[in-house]
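Take this structure, written in structure tokens, and hold onto it; I'll ask about it next.
Shown here is a partial selection of chains from the complex, left in place.
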């Protein structure tokens, strides 16, 4: 129920054209669609210039297009479509009206509209352990960028070759948030959190085999980090990490 | 190796009082104790006025006292001792020299020195599902406060009585970070993240029985949150959540 409708009901009560019982009934019918509604409805939307998100997995290419077109037509200027394979991306590219589409194959993300200028307070560092972690770390990076953060990538800085990581101390020390993406033993999150002075969001990946159990080893490792300042998202959930990082980095 | 020592070596080289081989040997001995060292060494310390942390579990009361006294004597003015039972707290209180000690029994935390004035950008909301979750939510709250954050507590706002939570929409909408503490099915994190517009740090607790498996149900629930903006710390890790929340909230 819009503000306007509440006012209209009250005006009618004031003007004597609606009796109390009818007014109470009308108000009662919509306890959750009143003024509070708007806030709730928009809760997922990041303010000013931020992206709307479409989760592409399990949706047909037509559905993705439909939702994207409708958002675009509704005025959203950065639409993030995640977990989108190439075929769906091509389809959206070919049929969307009025908008440009960018597609990152590794990250499986398309951006309909334009990438926003970085508006965050600082830099989001996305560090990943190995090349196999790239689909997840890129999902995190593109997501954070689409939500207005400047992103610096540290690729292939796994802990088995510590100097690779240590040679990036400047980026680590200057980050506002760090996303640590790693599979296998997932030690990267603890090592980075031990070095850094900002929140670390750890993303376990399902990279590995055997007693990796689909990412369980990295997940448990990250949850049990001996370093302070680490929190964890679901296995392979690069989007979730990028989203929260952008939230933290927002001015 | 301090900056000063590096400079001194270089000065001696410059002045001809140290030959190249000796200089190289001296520099080589401390590849990790050079200028980078100080930064690394201090990485766990929050800047200016923040707390140092002592993990009390598995330490004797004498050890806790010793560490705390040494920190206090070294100039730290807010020392956080977590997972500290009453006996250890009493011992520290009785024997610490030069400092006051506050103890929160539910949170099992002592603060040696003084609690800092809130210096964070905004408010950290600590919401918990039931009264059994209080030890964990209080650990989170006191930790965040000791690290300079203003904290608002929402107690007993479990999802089975949604109106209890919804009546706190203002606190939720105005938070800079929210810590959602819940055991059993851990649904609180998703519901809050769906309502809020800031990062949510979820803390699963081991409260429950049977197929709760020591907090596993809440942990998995929170990791699989359908709402964006949620990250998770270890089961019962109120300290970790409070620590990261304060980091995020830092100006």
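A and B label the chains in the order they appear, each numbered from 1.
In the analysis below, a contact is a pair of C-beta atoms (placed from the backbone, for glycine too) under 8 Å apart; a residue touches a chain by one contact, two chains touch by 3 or more.
Since the structure is predicted, the reported quantities are computational estimates derived from the model, not experimental observations.
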So we've got 2 copies placed here, but how many does the whole thing have in this file?
8
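Definition applied: only the chains that are shown with their structure count from here on.
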CA centroids of chain A and chain B: separation to the nearest Å works out as 25
Within the complex, which stretch of chain A touches chain B?
36, 39-40, 43-44, 46-47, 53, 166, 169, 173, 194-199, 201, 219, 223-224, 228-235, 239-241, 243-244, 247-248
